[in-house]
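Please read through the structure below; I'll follow up with questions.
Removed from the display is one protein chain of the complex; every other protein chain stays in position.
Now for chain A:
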Amino acid sequence: MSSAADRPAVEVRGLTKRYSGTTAVDGLDLSLPRGHVLALLGPNGAGKTTTVETCEGFVRPDAGTVSVLGLDPVTQSEKLRPRIGVMPQGGGAYPGVRAEEMLRLVAACAANPLDPAWLIETLGLSGSARTPYKRLSGGQQQRLSLACALIGRPELVFLDEPTAGMDPQARRLVWELVRALRTDGVTVLLTTHLMEEAEALADHVVIIDHGRVVAEGTPSELTSEHPAEAQLRFRARAGMSTELLAAALPEDCRVVESSPGAYLVSGPVDPQVVSTVTAWCAQQGVLAEELHVGRRSLEDVFLDLTGRELRS
């Protein structure tokens, strides 16, 4: 009993999945302890959904092993499905079904479901309880889909982009729900491309790109991977020489003009560095304005790792 409880809820080793020539997931490892929240963070097309769908048993891996609650999601699907809750990307319901009708159907599949009427009200769907699914807004469809994932009181829930298409109020509500799930001992694996969301909810963040893990850790580990690493931003006249400024600073400081007139110094920023920057600006006859020193955000980590170009 204790050995089963000690095993991670989700354990993925060397997962690889190819779709007609392109490799969606490329040797991915993942481990999610029970009762924890893991955020799979990555740009569009990074392999997040394929990874989640493999854990749910919808996708058969080409290589590697996947163990979910100690079960093989493909061959032991009938045993696994009663224990998990799934929120697929883009939801899923009959086009003509009413929200409560759909939720009651999914509730009937569970032994001890939550009260559908309560969940409908909690998720703010009471006002559209009689509206056919196809006429619900994207955010309302997402909320119904979340309700379907939670109704059966699962041990483990998979939430694929749970807040996509939601307004800020609904997003806050989903965050509250995920926190309540964690408090009550439910294991959560969610995907997102919102750094803020991963930072706010997750115990573990796994950043993936091109189907591979590029970084992982707690949000604070990821943002302080280089403890001395900090950033100094300031505004001044555009077109100053970043080489000359870098030469005046310690060797491991980097200087870029991120947009005309906006400068970014990253590295071991200490009071001496700040003083050197302002003094150097004074020599150039300019005033360093809006000077700001900060830690790297998860967003910086994410963009550093996955690049800043727009993905199609």
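Operating definition for what follows: contacts are C-beta pairs under 8 Å (C-beta built on N, C-alpha and C of every residue); 3 or more make two chains touch, one makes a residue touch a chain; residues count from 1.
In the analysis below, contacts and distances are computed from a predicted model.
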item	value
Missing subunit (named according to UniProt) among the choices "Fe-S cluster assembly protein SufB", "Electron transfer flavoprotein subunit alpha", "Carbon-monoxide dehydrogenase (Acceptor)" or "ABC-2 type transport system permease protein"	"ABC-2 type transport system permease protein"
Which residue of A:Leu71, A:Ala99, A:Leu181 or A:Val301 touches the chain not shown here	A:Leu181
Residue among A:Pro8, A:Pro154, A:Pro219 or A:Gly267 touching the omitted chain	A:Pro154
Contact footprint on chain A, counting only the chain that is left out	56, 58, 78, 81-84, 86, 88, 90-97, 101-102, 104-114, 122, 133-134, 145, 148, 150, 152-155, 173, 176-177, 180-181, 183-186
